[in-house]
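What follows is a short report on a single structure.
Complex shown without one protein chain; remaining protein chains in place.
Order of writing sets the chain letters: A, B and C. Residues in each chain are counted from 1.
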Amino acid sequence: MPTIVVDVMPKPAVLDPQGKAIDARLPELGFREFSQVRQGKRFELTVEGEVTADILDRAKALAAELLANPSTEYIANVEVAK
Amino acid sequence: MPTIVVDVMPKPAVLDPQGKAIDARLPELGFREFSQVRQGKRFELTVEGEVTADILDRAKALAAELLANPSTEYIANVEVAK
Amino acid sequence: MSAPKIGVVMFDAATDAPSVLRAVELAGGTPVKLHPKTTVAPDLADLPLVILPGGFSYGDYLRAGALAATQPIMRVLEDAVKAQELTLIGLGNGFQVLTESGLLPGGFIANDVPVFEHAEVDLVVENNTTAMTAAYDTGEHIRLVHKGAFTQYTATEEELEALEEQGNVVIRATESPAGSVNNIAGISSDDGLVLGLMASPEYAIEAGFGTDHAEGPGQGVDGQGLFVSVVRAAIAAKNGVVSE
Partner (left out) sequence: MNNEQLDTVDYAAGTPDQDQPWAALGLNEQEYQRIRRIVGRRPTEAELAMYSSMWSEHTSYKSSKVHLKQFGQKTTEEMQKHMLVGLGENAGVVDLGDGWAVTFKVESHNSPSYLEPFQGAATGIGGVVRDIISMGARPVAVLDALRVGHEDHEDTARIVKGAVAGVGHYGNILGVPNIAGETDFDPVFQGNPLVNAGAVGVLRHEDLRLAQASGAGNKIVLFGARTGGDGIGGAAMSSASFDDEGATNTPVVQAGDPLQENVIIEATLELFSKSLVEGIQDLGAAGIACATSELAASGDGGMHIELTNVLLRDEGLSAGDILMAESQERMMAVVTPDNTDAFEHIMHNYGVEYSWLGEVNDSGRLTIDWNGERIVDVDPVTVADDSPVYERPYARPASQDALQADTFRGSAAGTNLPSTGDELKAAVVELMSSVNMADRSWISSQTDTSVGGNTRQGAPNDSGVIRVDEETGMGIGLAIDCNSRYVYLDPYQGAQLAVAESYRNVATSGATPLGISDGLNFGSPENPDVMWQFAESTRGIADACQELGIPVTGGNVSLYNQTVDTPIHPTPMIVTLGRYDDVATAVPSWLHPSFNGSALYLLGETFDELDGSQFAHLRGHLGGTPPKVDLAQEARLAGLLANASRTHMLDAAHDLSEGGLAGALADMVLPAGVGVRVNLEYVTERDNIDAFTALFSESQARAIVAVPLSEEVRFRGIAESRGYPALRIGVVDADSESLEVQDLFSASITELREGWASALPQRFGN
């Protein structure tokens, strides 16, 4: 059955303490190539049957209504999983 | 600056209470098209300069070492953000 | 006069609800449990004030307060607030439900140190004209329990400016345990009908089971003032006195 992926990330202007905590550990673990880690959420929704444009719209609606909080987060991505 | 995305999801066999709680809410909110919601994490890492194959490998190493918990999660995806 | 009724929404796993019921009672109110699946408006002439208690409603797994905010009763309460018939107060997790519902500006993110923290917090009442602060003096210092993992208040520049300018920051921490912006702990909507406090006054209502106090460990009962305010507001509303 197909899966829709919804990605939700903290807004750039909003602090991300979880990302920051990971960030702080990187040098100590020797990962100096990366910076500004942000931690968001990934949701996978199973769809019975085909993913029509309509269904994708419904997923976007669900993301806007429940999965993301518009005052602190933005919907980075809604797509059919590869 | 380019961004690498790391997606981490709960293993299929492991109970995902977060996904379950969302799942239970969907029918009442009228989203009957989706089932088996799983909630995972999405990390975005900023890279200074170009993302070489090497850097991508380092991101995979970071995912394995720090971002994912191998006993309950798997790395769904490591890629350069579009 | 008979004890005024105060509604308390019993969200699943809102672990502070039993203590809120008790606090309302000790302050002279009669708590009325409201079921989250209710779609019928309670008799608001009789129930002018409703509290959303705190504590991990629906596990808080998605985001603190997110699933509670989608419960049917929230639509009912929202309508009543919009009709200027109801005062709605969210405590702790209940405040998160209010921002999730869009009834109050801003939102909550992970604590500065992103783990659950249980602490006592020193607060200053900055506005004592609201339904949750009337029994305090402006400038009064109070000490309450603060707990949670996603209790850092955040808002946009414009929202912050508006809050500060309107005097809608009702209670402020001297130092927010979560790192909240401007040390904001309690806020009000412009019309004063929606109020949120990121703290748990229900654990500072009984000597010996309260917060730290000059008189001894656990002797602090500064949370009483909040519930007394609430009961007074309910009485005033019932008598037709419009709250400011």
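The rule is short, and it goes like this: a residue touches a chain if its C-beta (ideal position, glycine included) is under 8 Å from a C-beta of that chain, and two chains touch if they have at least 3 such contacts.
Everything numeric in this text was worked out from a predicted model, so none of it was measured.
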Touch with the missing chain holds, among B:V14, B:A64 or B:A81, for B:V14
For subunit C, which residues reach the chain that was dropped from this view? 12-13, 15-16, 18-19, 22, 55-56, 58-61, 113-119, 145, 147, 200, 202-203, 206, 208-209, 212, 214-218
Missing-partner contacts on subunit B, residue numbers: 10-11, 13-17, 20-21, 24, 69, 71-72
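Keep in mind that, in the parts below, only the chains that are shown with their structure count from here on.
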Interface with more contacting C-beta pairs, comparing B-C to A-C: A-C
For the pair subunit A and subunit B, the C-alpha centroid-to-centroid distance in angstrom is 8
If you average the CA atoms of subunit B and of subunit C, how many Å lie between those two points? 34
Using mean CA coordinates as chain centres, what's the subunit A-subunit C distance in Å? 30
Two or more partner chains touched - positions in subunit B: 22, 25, 29, 39
Please set out, as single numbers or ranges, the residues of subunit C touching at least two other chains. 62, 70
Of all residues in subunit A, which touch subunit B in the complex? 4, 7-9, 19, 22, 25-26, 29, 31, 33-48, 55, 58-59, 61-62, 65-67, 76
The residues of subunit C that touch subunit B in their complex are 58-59, 61-62, 67, 70, 72
Help me check something: in the complex, which residues belonging to subunit C touch subunit A? 62-63, 66, 70, 99-100, 105-114, 152, 154-156, 179
